[in-house]
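Quick notes on the structure that follows.
A single protein chain has been omitted from the complex, and every remaining protein chain is retained in its original position.
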Amino acid sequence: MTTAFRRTLIASTALGLVAGAAAAQELTVWAWDPNFNGAAMEAAAAAYQEMGNPDFTLDYQEFAREEIEQKLQTQLAAGTMDGLPDIVLIEDYSAQKFLLSFPGAFEPLTDVIDYSGFADYKVALASVDGETYAMPFDSGVTGLFYRSDLIEEAGYTAEDMQDLTWDEFIEIGEAVTEATGTPMISLDINDPGLFVVMLQSTGSWFFNEDGSLNIEGNPDFRAAMADYQEILQSDMWTQVNSWADYQASLAGDVASTVSGVWITGTIKAADMSGQWAVAPIPRVAEAENGTNYSNLGGSSWYVLASSDDKELAFDFLTSVWGSDVEFYNQILVDQGAVGSLLASREGDAYQEADAYFGGQEVWQDFSSWLGQVPAVDYGIFTYEVRSAIASNIPAIADGADLDEAISSIAAEAAVLTQ
Amino acid sequence: MSDVAAHRLDPEAAEPSARAALRGPDGPGRDMIGPAVKYIVLSLAAFVSVFPFFWMLVGTTNSSYDIVRGKAWFGDQLLVNLGNLIEQVDLPRVLFNSFYIAIISTVATLLVSSLAGYAFEIFRHKWRERIFAALLLMLSIPFAALMVPLFVMMASAGLINTYSAIILPTIANIFIIFYFRQATKAFPHELRDAAKIDGLKEWQIFLRVYMPVMRSTYAAATIIVFTLTWNNYLWPLIVLQTNDMKTMVLTISSLNSAYTPDFGVIMVATVITTLPTLIIFFLLQRLFVQGMLGSVK
Partner (left out) sequence: MAQTRLGRAENRAGWAFVMPALVLVGIFMIYPILWSLWMSLQTGRGMTTSFGGLANIQRLFADPIFLTALSNTMIFLAIQVPIMIMLALVFAVMLNDPKTKFRGLFRTAIFLPAVTSLVAYSILFKSIFSNDGLATTIVTFFGGPEISWLGEPFWAKVVIILAITWRWTGYNMIFYLAALQNIDRSIYEAARIDGVPARAQFFRITIPMLKPVILFTTIISTIGTLQLFDEVQNITQGGPSNATLTLSQYIFNLTFRFMPSYGYAATVSYVIVVLVAVLSVIQFWIARDRK
């Protein structure tokens, strides 16, 4: 099998050289979400063309995120890279899994990119053994997006929404739900995203530094889960069953949501200018280092080692994604994408007030919160543990004993990460 | 057994109403359930069976918002949905992929599997029943148990993301071999003997005598195999890597799992995916019923 593997590698490299010579100025990119990642990539391609590369073409291929991960994993595991693109978008949660499972599959960019210009935590997520493998893209810094009009209707002000604890948030949420008839938040019980946000806001994570599970006996995990259970047992939420339902619920069916900054585009897609505002997320009061800042999602661009034209990929990434502040301004305005290039924070767009959010300088806020997000190492088993949490959510919502629920999560996670 | 089988080749005999006319209105359903109840049950079953098709057609004309909120009547979004689909998906390419894979698979499967099914019934050999039983046992192997080794095999053969990778594993279809063996029991041996006396070789008998006589069996098998390969999902999902190799089924699955799925677009794609199998079914329906009659003891 190893010889066959090697033969295929050689064959694909040879093929790659031929193909590379034929279409020297084209890069194939895989990503998900055409209105966000796709649009940002298209904008980057346009910017690159204007920089004196008129022959450059981008072949953007849209897939679902799960699809991309499955395809990468399948091919890399089988030892081929035939069908893979030049550049692929990988979510931060999965980055370590791919880098550690498939050494040699991704091109190290340590010598290509000056990482000192990027947010540290993004760089750390894409690094293994001193090498960094990604062009950091968007941040998932979280915010509490809320409907200022509904909050007001229930007798609260913007002031009341700042730096809450989850207990306070639930209190307000129940009052708002009762006063306005609109549930405070929507939750997909298949997706423990909110809990994940809460946990990271405490500076803790599913794993210890050595990669072992840090669930049972982790006081932060327990504290976050206690707050999460309280939310699930409150009357302030409505259930959604899919990501699409969740997005739809933001157009008038709920009074608030906790999410990554990238949700801004979805929120602004509804016709509700002036009715929204953003505050830092509530904090887990019982956690020792509980903060009002966290992260959800976020991803980075990786160059595949099988790419036909790595030089082109490097040049494209560094000249646009690595330094073009104007480009970052543009995708901030058009897509609501908060990049992790620190210099981009100085751009004009970041200073502007947003009428949709009642004139709030939201990008300034997000930028300052970004710096306070506790950095954690996502490790290689994030989705396994999320799956273990998800399968216990119904019991937790039904009021299961917290320690038993956590033991059960830990047991499932232990099997899945075996 | 064999006279019943010979009977079955006669379309008159296979037509129960003709037989019933001779013998009077008796049948297993007689008096068991009152006629009113029977028609209510059948109408309900037919309605439930057909309704999702109606829902799909209605869906093509509505916005995603209306569809997920259960609007069950026609709207005016058909062109918008169709336009969005064409914008998002390279339809000609995807349709070509689907047709190419399904047609080649169907032809190859029918040929290889009917040849085997025919041989298992016609030729006697001491190993015959043992090999056949072993094949039937393999019907129980779930695809999930094969997919990882198969993938690695395809990878070492350099076949990832090719049509061959999809087609090759489907050709020897044990179910279809079994089906043809059963159907061959109804094939009149006298025809074969006559052909041999005429000096035809075995392969000539198969091509010129067996295949034409068994055309209704082939029709039924065509529907089954074409539907199977056209609708194949898990294996293409794994082995096809790029968008220009995607089939219709993979396309609707991607649209469905997209970041913001648009159900209007999905419904149009679903109609396009369903139409070919539907058309083939209606074209071959008559032969299909006869073919199924011949296949089951």
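In this document, chain identifiers A and B correspond to the written order of the chains, with residue numbering beginning at 1 in each.
By our rule, contacts are C-beta pairs under 8 Å (C-beta built on N, C-alpha and C of every residue); 3 or more make two chains touch, one makes a residue touch a chain.
Predicted model only: the values in this text are computed from it and were never measured.
Trainee: Which is it among B:172, B:191 or B:287 that touches the chain not included here?
Mentor: Final answer for the missing-chain contact: B:172.
Trainee: Provide the residue numbers of chain B that touch the chain removed from this figure.
Mentor: 4, 8, 14, 16-17, 19-21, 23-33, 35, 38, 41-43, 45-46, 48-50, 52-53, 55-56, 59, 67-70, 72, 112-113, 115-116, 118-120, 122-125, 128, 131, 135, 137-150, 153, 168-169, 171-172, 174-175, 177, 202-203, 206, 223, 227, 230-231, 233-234, 238, 248-249, 252-253, 256, 263, 266-267, 270, 273-274, 277-278, 280-281, 285, 289, 292-293, 295-297
Trainee: Touching the missing chain, which residues of chain A?
Mentor: Chain A touches the chain not shown through residues 66, 69-70, 73-74, 77, 79, 97, 101-102, 189-190, 239-242, 245, 380-381, 383-384, 387-388, 390-394, 408, 411-412, 415-418.
Going forward, only the chains that are shown with their structure count from here on.
Trainee: List the residues on chain A that touch chain B in their complex, please.
Mentor: On the chain A side, the touching residues are 1, 4-5, 7-8, 11, 32-36, 61-67, 70-71, 74-75, 78-80, 82-84, 243-245, 247-248.
Trainee: What residues on chain B touch chain A, complex-wise?
Mentor: Interface residues on the chain B side: 65, 68, 88, 151-152, 154-156, 158, 160-161, 237-238, 241-243, 245, 254, 257-261.
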